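Okay, here's the structure, questions in a sec.
All protein chains but one are shown at their positions in the complex.
First chain written, first letter: the chains are A and B, and each begins at residue 1.
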Amino acid sequence: MTTLLLLALTAFGAGQKDYVPVDAETIERAEIPGVPPGPPPPAGQVDAIAHEISDKLRCPVCQGLSVADSNASTAVNMNNHVRALVAKGYTEADIREFFIDTYGEWIVLDPEPQGLDMFIWLGPGLVAGLGIIWAVSTVVQWRKEPDDELPSQRGDAPLDPFEQQLLAQLDAEIESDRPTGST
Amino acid sequence: MFGGGPVSTLGGVLVLLSLLFATVGCGLGFFAGYRKDPQLYRWAQSAAYGFSASMIGANLLMVYALINHDFSVRYVAEVGSRSTPLYFTIVSLWASLNGSILFWGGILGIYTAGVTWHLGNKHREYAPYVLHVQLGIAIFFAFLVASIANPFAPVFPVPPDGPGPNPLLQNHWLMAVHPPMLYLGYVGMSVPFSMICASLLAGRLEAGWMAPVRRWMLIPWSFLSVGIVLGGWWSYAVLGWGGAWAWDPVENASFHPWLTGTAFVHSAMVLERRGRLRDWTLLLGMSTFLLTLVGTFMTRSGVFNSVHSFTQSDIGPVFLVFIGITLTYSLLLLTFRAHKLDEAAALTDARLGAKAKKSTSVFSRETAILIQNGLFGAFTFTVLIGTLWPLIVEAVEGRRISVGEPYFDKWALPIGLGIVFMMGVGPMLPWGRQNADKALKRALPAAAFGILVAGGFAAAGFQGPISVLTLFVTGFAFWANANEILDPARKRMSTHSEGLGTALRKVLLRGRRRFGGHVAHYGVLMAVFALALTKGYRVEQDFPVEKGQTVQFQGFDIRFDGAEMVQEPHRSALVSTFEVSKDGSLIGTKVPRMNFYKTQREPIYTPDVHSRPWGDLYFSIISVPGDGSSAVVRLIWQPFQVWLWLSAPMVFLGTLICLWPERRRASASSAASAPAAAGQVAPGSAK
Partner (left out) sequence: MSSATAPSSSGPKIRWPLLIAGLLVIALMMALLGGAFGRQVKELSTEMEGKPFRQFTTVDFDGNKVSLQQVIDSGKPVVLNFWSTWCGPCKIEHDHFQHAARMYPEVAFYGVLYQDKVPVAQRYLAQKGAAYPTLVDESGAIAITYGVGGVPETFFIDRAGTIIHKENGPMHMGMLQPLLEQLKASAP
């Protein structure tokens, strides 16, 4: 039992990261090479700002989860790093640029609105607009051409005798289409 | 396939039989329809039942093999294990690729038998073609199971034990329910697809046929809805990040057919009542199944990185070919046969002679459904293009990008709000025409209620502009739907002098279809309500704690009582204990854990949740170093989270109400009674 426990302890110890609080020293050492930090944000806001940024960063070892959401070791580390950078005074743009520069475009969950990716930014809006135009033009068309109110399409309303006769006529026609000898 | 143990051999035989039945039945069905031959049709029906029996039999046989740990069968050797609890052993039928394809086939068998039985001798112009297409789909899946994905292949030498199913699947009992629900949804979409193809093949579409098509769309739709919500619950209760939906490619894959299916259910009503939107409705119905196939492909092929992706497998290319064939087939059917439906309709018109003419006004239910359909179309496009975008960009420009939550949320919000708004407007408007002031008169009380709801929550602290708007629209829609029942009930009370209870009961019984729709709407509103508030007002904080230390969070006092290792047959777990108190009194003990499986490096986190109707207190462990005397725990407060889960049974209930068979009432009319009742739309019982 003890060996199992020890084994388990080393096993899980090997896999996950000890939580390192983002202390003054870590903040001091955090830097984006070549970019000077701005003024540090007010004390209570660091977490909120960092969360905004982490929300848009993709956890590299997950399946599309953001760094803010995931509890994988890599994500937790990145989260801490972002927090340290924010506390140091780097702006969201700086931090985002840093991660794209380091990992590649895929590290952010919302692509930059340039070039081909403009389609992602505008496309759905365009299609929604087209959808509304389609709806409106169809209604206009319906208003112009009155539709035939066939008795079988009237849904819940009761049929009058004339319509019942029409319905019987229709059914008889359908019956006659059936091959002989069937139900 | 042969030369293995008895189970392998029998399984192989059953699978081959199912392929045989499907092939024969597909051909029989086509000729039965083409030649209108009742004998051929009867044989086609037998073939359909034969397919179902052999497929379902194969599934049962596999479950038997799993339970008996028959490691001479390949699939059992892949996912079986003697140390897995019985419950998860049965569940491992769909734990891995080959088993899940077999399971697909089994559910296809159930649906095929169901529709064959239900059609029986009715709708003889269509029924043979329905079997033809349905069994055509069956051929593909039976082929997959018989060849590439064969789970029954013999294994030699027979291993003494197996690795067990993926640990992620053993973490929570939900895994037993979420995949079957989804499969019942996905696979079932084949039936309305077959029925629509049958219509195009037969070259006719009477209103009497739309009713069964709509029913057979509602059945899988309800399972799909439940399956999607269950997936969200699984994500929430099992994965430990505290969220229910991550716009994962595979999550999106299940969402596309839901969107088109919902749009279909509504446009089908316009088709039935007013004869309009025919081609659009047929297109929606077919797309729902086609999107299911694309979705299954995305999930299985390994093209996407996802928690659901099995390793890149051989079935991918075959599946893709099948998708190509089905897409082309559907397109050709629609383009070349839709005009036949026009001809048939014109023929009917000519026979009827004089007709009543009525035009549709702007303020009518048709318009509302039209707008709603437009929005659903946009929504489907948005999610689909977002999911495929990284592939497209990689193919065109060679860059790798990610499209995630920021994109999806940005569009889902306005489109979703628009849809919820229409969910209120639609029930408020009658079919045909309404003039503007009457429409507005009905809208005002609903709007007032919406303001009341939004205002009430704002006063309670939920003041963000997005949630205020969402709550207004939700309240508006809720009132509109509730009013549709209460208003006629109130009228009955005065005209028939009935009590409220009797009046309500009469109204519900008469308008079963409509009432079921309203109940389903309530379910959706519950989900929207929960989503708006959990996303907008979620509070999250990480706490490093020592044993015995208490922290304060959102009005709760939470004390960490240490962590300890627990041994289970298939895993070991580090369980952390937290005592939750409020205002001095203990209200619960929460035990989030980290589970360690032999085959995984990183532990799998199981959070624990303290759930109340007004909010969830969510515990997730970030790390527990060394000896368990300290921990870092993530605490999340999610207001009104449970309403999201409750939406699933509500939607299911609504569909059940819609589909509940009516007692056939003696018709008050004279000559037309007998043929009128036989399968055609009778007054008041339109389904």
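Basically, a residue touches a chain if its C-beta (ideal position, glycine included) is under 8 Å from a C-beta of that chain, and two chains touch if they have at least 3 such contacts.
Keep in mind that this is a model prediction, so the values were computed, not measured.
Undergrad: Given that one chain is not shown, what are the shown chains it touches?
TA: Answer for the hidden chain's contacts among shown chains: A, B.
Undergrad: With the missing chain put back, one of B:H339, B:H496 or B:R612 would touch it. Which one?
TA: B:H339
Undergrad: Touching the absent chain in the whole complex: find that residue among A:L65, A:M78 or A:A128.
TA: Answer from the full complex: A:M78 touches the omitted chain.
Undergrad: Of the listed residues B:A176, B:L327 or B:L646, which contacts the missing chain in the full complex?
TA: B:L327
Undergrad: I'm checking contacts with the chain that's been left out. Which of A:A30, A:V46, A:A68 or A:V108 qualifies?
TA: A:A30
Undergrad: By the contact criterion defined above, which parts of subunit B meet the unshown chain? Give residue numbers in ascending order.
TA: Residues in contact with the chain left out: 203-204, 294, 297, 301-305, 309, 312, 316-317, 320, 323-324, 327-328, 331-332, 335-336, 339-340, 342-344, 346-347, 350-351, 388, 391-392, 394-395, 400, 601.
Undergrad: Which subunit A residues touch the hidden chain?
TA: Counting over the whole complex, subunit A touches the hidden chain at residues 10, 13-18, 20, 26, 29-30, 33, 60-61, 73-74, 77-78, 80-81, 84, 101-104, 106, 173, 176-177.
Note that in this section only the chains that are shown with their structure count from here on.
Undergrad: So, what's the distance in Å between the C-alpha centres of subunit B and subunit A?
TA: Roughly 18 Å, centre to centre.
Undergrad: Give the list of subunit B residues in touch with subunit A in this complex.
TA: Interface residues on subunit B, with respect to subunit A: 36-38, 121, 124-125, 206-208, 240-243, 246-249, 272-277, 305-307, 348-349, 351-352, 355-362, 366-367, 370-371, 373-375, 377-378, 381-382, 385-386, 389-390, 393, 396-397, 399-407, 411, 414-415, 431, 511, 540-542, 544, 565, 567, 572, 574, 594, 596, 601-603, 605, 620, 622-627, 632, 634, 669-672, 675-676, 678, 680-681, 683-684, 686.
Undergrad: What residues of subunit A sit close enough to touch subunit B in their complex?
TA: 4-5, 8-9, 11-19, 21, 47, 51, 55-56, 58, 63-66, 69-73, 76, 104-111, 115-117, 119-120, 123-125, 127-128, 130-132, 134-135, 138-139, 142-150, 152-159, 161, 164-175, 177-179, 181-183
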